[in-house]
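Handing you this structure, nothing more for now.
As you look at this complex, bear in mind that one protein chain is not there, while each of the others sits in place.
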Amino acid sequence: MDLLNALVAFANFVFVPAMSYGAQLALGALGVTLIYSILRFSNFAHGDTMAFGTMCTILVTWGLQHLGISLGPLPVALLALPAGIALTGVFLLATDKVVYRFYRRTRAAPVVLTMVSLGVMFVMNGLVRFIIGTDSIDFADGARFVVSARDFRTATGLDEGLAIRTTQAITIAVAAVAMVLLFWFLNRTRTGKSMRAFSDNEDLALLSGINPERVVAVTWLIVAALATTAGTLYGLDKSFMPFTYFQLLLPIFAAAVVGGLGSPVGAVAGGFVIAFSEVGVTYAWKKIAGYVLPESMQFSGLGQLLSTDYKFAVSFAILVLVLLFRPTGLFRGKSV
Amino acid sequence: MLTVENLHRHFGAFRAVNGASLTVERGSITGLIGPNGAGKSTLFNVIAGRLPPTSGRVTMDGQDITGLPPHALFHRGLLRTFQIAHEFGSMTVRENLMMVPAQQAGESLLNTWFRRGRIRAEEKALRRKADEVLEFLTISHIADEKAANISGGQKKLVELGRTMMVDAKIVFLDEVGAGVNRTLLNTIGDAIMRLNRERGYTFCVIEHDMDFIGRLCDPVIVMAQGEVLAQGRPDAIMQDEAVIEAYLGTGLKNKVAHV
Amino acid sequence: MTRSVLLFAGMAALFVLTGLTQSWSLALTVLNMGVISAIMALGVNMQWGYAGLFNIGVMGFVALGGLGVVLTSTAPVAGAMAAGGWRILLALAVGVLIVLGAVALWRRGGRLRAPAVILVLVAGFFAFRALLDPGVAGVEAINPTVQGNIGGLGLPVLLAWPVGGLLAALAAWGIGKTALGLRSDYLAIATLGIAEIVLAVLRNEEWLARGVKNVIGLPRPVPYEVDLQQSARFTGWMADLGIDPATGASLAVKLGYLGLCGSVLALVMLLAELALHSPWGRMMRAIRDNEIAAGAMGKNVKHQHLKIFIIGSAVIGIAGAMMTTLDGQLTPASYQPLRYTFLVWVMVIVGGSGNNWGAMLGGFLIWWLWVMVEPIGAGVLSAITAPMSDGWLKSHLHDGAAHMRLLTMGVILLLVLRFSPRGLIPER
Amino acid sequence: MSEPFLIGEAMVGGYGAANILNGCTIAVEKGEIAVIVGPNGAGKSTAMKAVFGMLRLRGGHVRLDGQDISALSPQDRVARGMAFVPQTHNIFASMSVEENLEMGAFLRRDDIRPTLEMVYHLFPILRDKRHQPAGELSGGQRQQVAVGRALMTQPKVLMLDEPTAGVSPIVMDELFDRIIEIARTGISILMVEQNARQALMIADRGYVLVQGANRFTGTGAELMADPDVRRTFLGG
Partner (left out) sequence: EDVKVGVIFGFTGPLESITPAMADGAELAMKEVSESGAFLDGSTVTPVRADSTCVDATAATAAAERLVTAEGVKGIVGADCSGVSSAVLQNVSRPNGIVQISPSSTSPGLSQVEDDGLFFRTAPSDARQGEVMADIISERGITSAAVTYTNNDYGLGLANSFAEAFKAKGGEVTIQAAHDDGKADYSAEIGALSSAGGEILVVAGYVDQGGRGIVQGALDSGAFDTFYFPDGMYGQTLLDAFGDDIEGSFGDLPSADGDNANTFQTLAKDAGFDGTSPYTGESYDAAALMLLAMQAAGSSDPAEYKDHLFDVANAPGEKILPGELAKGLQLLSEGQDIDYVGATGVEFVEPGESRGTFREYDIKDGAFETVGFR
């Protein structure tokens, strides 16, 4: 019984949260990694792209909610998602036309593109706040939990509860599907291969008859889909606040990099590495020790390796360690 | 002068160099030939410290140099060129050459601040030397061109020119000839012989141009599938059945005659 | 050449314009920080522009510079060493020994090295904490509202600038030794991570520099305005010049800072230019262009990378110390990657990486923009909304006025990069 | 005389302000092999790029099958049946050998397997390495991938910039053999070669380019026979 309690406590406070946070990061990292591998730059505007996409979805969601539409246990935002993706896609394509294309044509160095993306980030940053404001917005409806802690306790009779939120479940599923799809798309389909070819050697891609504008457009559309989905799922799970989305950028990049830039599998693995190290290393083991250790071996402290103040630092330290042993990430990413 | 003993270099399960043993005699111009993918460049890379060997030993003048970093080997007088040109793209062709010599006073930060005079003198000498080399390679006119913007063959020449900037003991040339005009290649061949005779450079040359190999090299080592297949005087090697089958083929001339 | 002169003249004109239309005090405030930004940009330029090292941990070095100021120039905290300071120092020394021991063990190899190293590290960690924690508790208990840290050495604050550089250099040495083998974006994220770790320590270790409680009222290398205003001699001068004493004092102090910071900038610039235009600069460019070939040509790439990484970081650290001195306080919360890493990068890229003059110009220009986009943005917005009829949209836009700041920044940045994608003063 | 199938006529152009091409003309007939030789930096690669539309011409025209294609983008020229192997950066280094070849056939909608088989037959080593990233291949193997990629296009005109650089003699023979065969099926071949003597031997037409202008033009045999040409350009 105690062992079960310990397991449930661990699942509830470490495993499930880390899984879903990891999946959230992974979805974001997939977008970053895709841009890096096809368009060859680190896109600092990605966090704000997610915010933009979520904003579009929220606006549509409000419209739908206004009409009284509901999806039962699922959030209505899922219904609004395609519209959000479309709007974001249009916006990204426009950005590409107005901004990025010029640098592609002039063969600017990746770091210049990165700085340009910083400029785009500032602009999107302002736009989103202009349109929807800075407040935190809750747009989730439907059932919040698949299993709630209380129900779990009554059902199992354990002391510990286990909560799984609907959004957590959706996020994990979507991240897995997105990873597989993206991997399949890039490695198996003609368009996907042409995109890789383009990223590898633009001139030669041209010589093979690949249309660069099409490749770029497809990339941005996929990025729009990934970013909007990631942003919306994150917003459903936590809440939507533009500033937080900007702050998401760092862990997302970290995830994409530890996984290996350019690798969809790496992005997902990286997301989990970051999430588990953030949640796991600073976990206070006291409660679990209370269940599994005999009375005499109980410790007086919290059983915490480091205080949570250091969770960000710890996850970065782990990241650096991983890189020392695997210099291009877990799944051998590329470097431009 | 340089010996390679039972050298292995594997990429995963693939054995690019598979127990090669060979010797480069002091003062020789040793040719290294073999089919594409035989492991010649890999062997060079291991010797020159670019790749760590899986196993085996490389010695130079009796000293073990296995796995020394490239810059350390450079200081011992071992120079190499790259099959796929490695130019310094944002620098001019002249600068590409001038950066080569070691122990330049101007490469120490303190000197750049406090000993400008000495640097200036040194630079002048270096510049003269670089211009001589460029002259020799017939590319003086592109001395001030950015190295990224020169033709494929010219890059190869710059690659070769760099080895001429210092007094080397042993020089590894990886297909300097590919993409170089044949008339010029002959001149380069002459230069190699002159450096060899007059300055005592030892050369080890990978090349697919048999005329060049035949004219220049003795002995010739043939590699195939990561191992040494044959070794000997060039004319003997070119008659060797195994070598013909693996590498030389029966020759274009016969076939064209039938057309 | 004429282009750069024109650009610098334009930059100067911007500052003069600020002085004329806004106020000279403001122009000087912005200029002083512009000078410091230029030094930071030079530091980054050394790493990226010369050597191609993608360091986005700039923020960490800036913060270390700031820490240098606190540790050097604040007054010693009475009794702090006795209450636990020595113990903390001992713990730190032990910590270093443990890490060194683990590294040595790892180097020795053997099949059991991984578990052995982990064992040493875990056991060492607990020993370290056992030593450290009581010391920390002791120090933090001393008058926590204003002290609670080990205090500084009470030395003149100008001395803190090189010390800040030194701290940054030390950190850079450690980072360089471990992480410089990484390539491009992987190095970037590693340096970013390390900067976050530095910041985490600075924010959470109150015994060191009070953590998020901030250290305020740091000593200054120039007199206080209030003191000047009270000095009869000074007010006399101002009266002669016909300047209001309050304004005069504020200008005088700022000019004092300008003199100090300007000299540092000039010195760094001189040394950087001498180095860049010499065989050393050529070697660095060769390494940046092609590490493999540079290695084969006898250049010790690793060593040179480490060296330039340390030098660049030290320059950033000095700038960080200067900035903390200028602010008069150390507030760890203010170290945000956007402001202290990415903005500095923008300076370098917009100015022209690989070119010292470019980086310097970028430092001035981007900082000026960063401060001035707020009024510019607000102005643009009111120009846009002026012809609009009152209504929902207008009021909505007005509420968002604050966000014009970043929006304008973005638009200007994009425009500048559009018209000079290789930077305003590109590498030749 | 009717106009050649592909002709770059009186081409003038360059990268910066200075011209690299100074009015050179290059042409190839249907089913013929034309070879360009010349010293390093003469502008041979530049001429090829100009014909393929990767360089803006300041003067002159490129015509394919009687149509002026000077204004077309490289992509459109691919669609018109031209294929090109550049001298450098001619493979997709991060993609597998097979993917490289597939990319060559990007515009094709028919079954590419027979062509793939043909390429593997021509360069057997590539079959062994087909799942390996092309960037990990040896210099000569990369060259084979590059030529293979162009062959996959099933072009009407095949342009090769030093296809045999770094290729071992046996493979070079095979390659030239195959080029002759390809030409016999009616495809025009335009190539730059430094292995000039072998190349001219199979060439219907040869150009010697010096400083961006035609110095000598003739059949392969004529050029081979010219002692001046032999000495200064073909290495004796």
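All chains are identified by letter, namely A, B, C and D, in their written order; residue positions are counted from 1 within each chain.
Going forward, a contact is a pair of C-beta atoms (placed from the backbone, for glycine too) under 8 Å apart; a residue touches a chain by one contact, two chains touch by 3 or more.
Here the structure is a predicted model, which is why all the values come from computation and not from measurement.
With respect to the full assembly, the chain omitted from this view is in touch with A, C. Shown as candidates are A:S263, A:T282 or A:T328; the residue that touches the absent chain is A:T282. Only one of C:A9, C:A78, C:V122 or C:V146 touches the chain withheld from this view, namely C:V146. In the full complex, the hidden chain is touched by subunit A at residues 9, 12-14, 17-18, 21, 24-25, 129, 133-136, 138, 144-145, 148-150, 153, 161, 163, 165, 234, 238-239, 241, 243-244, 247-248, 251, 275, 278-279, 282-288, 302-304, 307-309, 311-312.
Although one chain is not drawn, its touching partners on subunit C can still be listed: residues 21-26, 29-30, 33, 144-146, 203-204, 211-214, 216-217, 224-226, 246-247, 249-250, 253, 323, 326-329, 331, 333-334, 336, 339, 370-371, 374-375, 399, 401-403, 405-406.
Throughout what follows, only the chains that are shown with their structure count from here on.
Least step count on the touch graph, subunit A to subunit D: 1. More inter-chain C-beta contacts link the pair A-C than the other of A-C and B-C.
Averaging C-alpha coordinates per chain places the centre of subunit B 46 Å away from that of subunit C. The centroid of the Cα atoms in subunit B and the matching centroid in subunit D are 28 Å apart.
With centres set at the average Cα position, the gap from subunit C to subunit D is 54 Å. Annotation, chain-chain contacts: A-C, A-D, B-C, B-D (touch as defined at the top). By the touch criterion given at the top, residues 271, 274-275, 278-283, 285-286, 288-290, 292-301, 307, 311, 427 of subunit C touch subunit B in their complex.
Within the complex, the subunit A residues that touch subunit C are 36, 42, 44, 99, 102-103, 106, 108, 111-112, 115-116, 118-127, 129-130, 133, 246, 250, 253-254, 257-258, 261, 305, 307, 309-310, 312-313, 316-317, 319-320, 323-324, 327-329, 333, 335-336. Listing the residues of subunit D that touch subunit A in their complex gives 52, 54, 73-75, 78-79, 83-84, 86, 89-95, 99, 102-104, 106-107, 149, 153.
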